[in-house]
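Subset of chains shown; positions unchanged.
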Amino acid sequence: MTAISDSGGADSLLLRLDGFEGPLDLLLELARGQKLDLARISILALVEQYLAVIEGAARVRLELAADWLVMAAWLAWLKSRLLLPKDSAEADEAEEAAEVLAARLTALQRMRAAALWLGGRPVLGHDVFARGLPEDFSVTDRSRLALDMSGLMRAYLAAVKRGAGGKPYRPARPALWSVQEALARLARLVGSLPDWNTLERFLPEHLASPLERRAAVAATLLAGLEMARGGTLRLRQDTAFGPIMLRPVMPGDGDDG
Amino acid sequence: MTVDEDSLRLAEAMVFAAAAPVTARQLAQVLPESADAQAVLSALAARYAGRGVELAEVAGGVQFRTAPDLAFRLRKVVQVPRRLPRVAMETLAIIAYHQPVTRGEIEEIRGASLSQSTMDTLLELGLIGPKGRKDAPGRPTLWATTAAFMTQFALRDLRDLPRREDLLVEPPDAAAQDGNQSST
């Protein structure tokens, strides 16, 4: 960025308005254009330049963020007061506001100078380099135990509370068909149905949810496999994902199947 | 061949800052053309000979390394005491208050089953030990705390344990501070 010294320059600022970090940044850039110590800067001239830039921006229909417009409105107010004859209460108020603005600009200018000063330091990793292969001589010893009496007490209370005292809340488990139940049901039913039947026929009735149904299928299949292992039942599935068929082992069955 | 100070400084800085051992070839890339990288590295090694840091030849080049005789003096042991898992801590506390106690009784008090690994942990740390068997069906082992337990908690006597009656009237919040105690 180069310093801007006249309103023509301010026009060219327009196109780069989004390059500024907010209104204060632009004001500082304009102030720099006056090539003066910030303490002796003409706030009035500065205000006019800023307003000119904003007007120009409006002319080329640049979308301006609210903070640019808020600052413009405030500066317009400030300008009107600064133009009032001296010694009026309004003019005093304006002088004060102008001083506050100058102080804010000075503070920002200082921080910018501080940033430059920091950047001018021998920055580690840029201008100077630390050891690329540091060595670590520390050895971690985890052999000791971190135990204390209060921890032991808390643990005891927690254990006793859970065990005897108020039972902690446990969400009610949905009543799912268990393998034991499936075994009992299968053993009871399979003898009465001598031929091949689908697994579904052995499911309990009143399965409300899909979860319950899936659990019942799984439990019945497991029960079926268990009984097949015990040699009292046969299972068959003709195609992958096809229906699973079962029937009891009958006299004369071979070892195949 | 003489080695100029400028090359020596550059070599020193480069080997120091590099994240991997530096070869003579790599060094040659930054040295003036007239310089002999190998000779520069030799001169650098000579300069550091006998110092606290030495130039070591390792696979693929050279790097600075702490002189071997100093390493043990720089060794720093960092103590990171281990915490016991919550289940082990609860089990230990129950054994402390109810000893001698069987595993089944511990499970009953905690209201949860006790894994063998938890018992093993406490046994390996020497905090608990068997103390006879209970006159009951199956004659289960009775467990009690050990002398190591007393040392760990700085107890002279088991009677120095805070009384259970005093503990249990504490506001329930004290236990809740444990945070994750609601899970089983």
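In order of appearance the chains are A and B, and numbering begins at 1 in each one.
The rule we apply is simple: a contact is a pair of C-beta atoms (placed from the backbone, for glycine too) under 8 Å apart; a residue touches a chain by one contact, two chains touch by 3 or more.
All values reported here derive from a predicted model rather than from experimental measurement.
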Task: Formula for the entire assembly, written in the chain labels shown - done: A x1, B x2
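The rule is simple: only the chains that are shown with their structure count from here on.
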TODO: Averaged over CA atoms, how far is the centre of chain A from the centre of chain B? Could you give it in whole Å?
DONE: 33
Task: Of all residues in chain A, those that touch chain B in their complex - done: 129-133, 135, 137-142, 144-149, 151-164, 167-170
- [ ] Within their complex, state which residues of chain B touch chain A.
- [x] 13, 16-20, 63-66, 71, 74-84, 86, 89-94, 96-97, 108-112, 125, 152-154, 162, 167-168, 170, 172, 174-175, 177-178, 181-182, 184
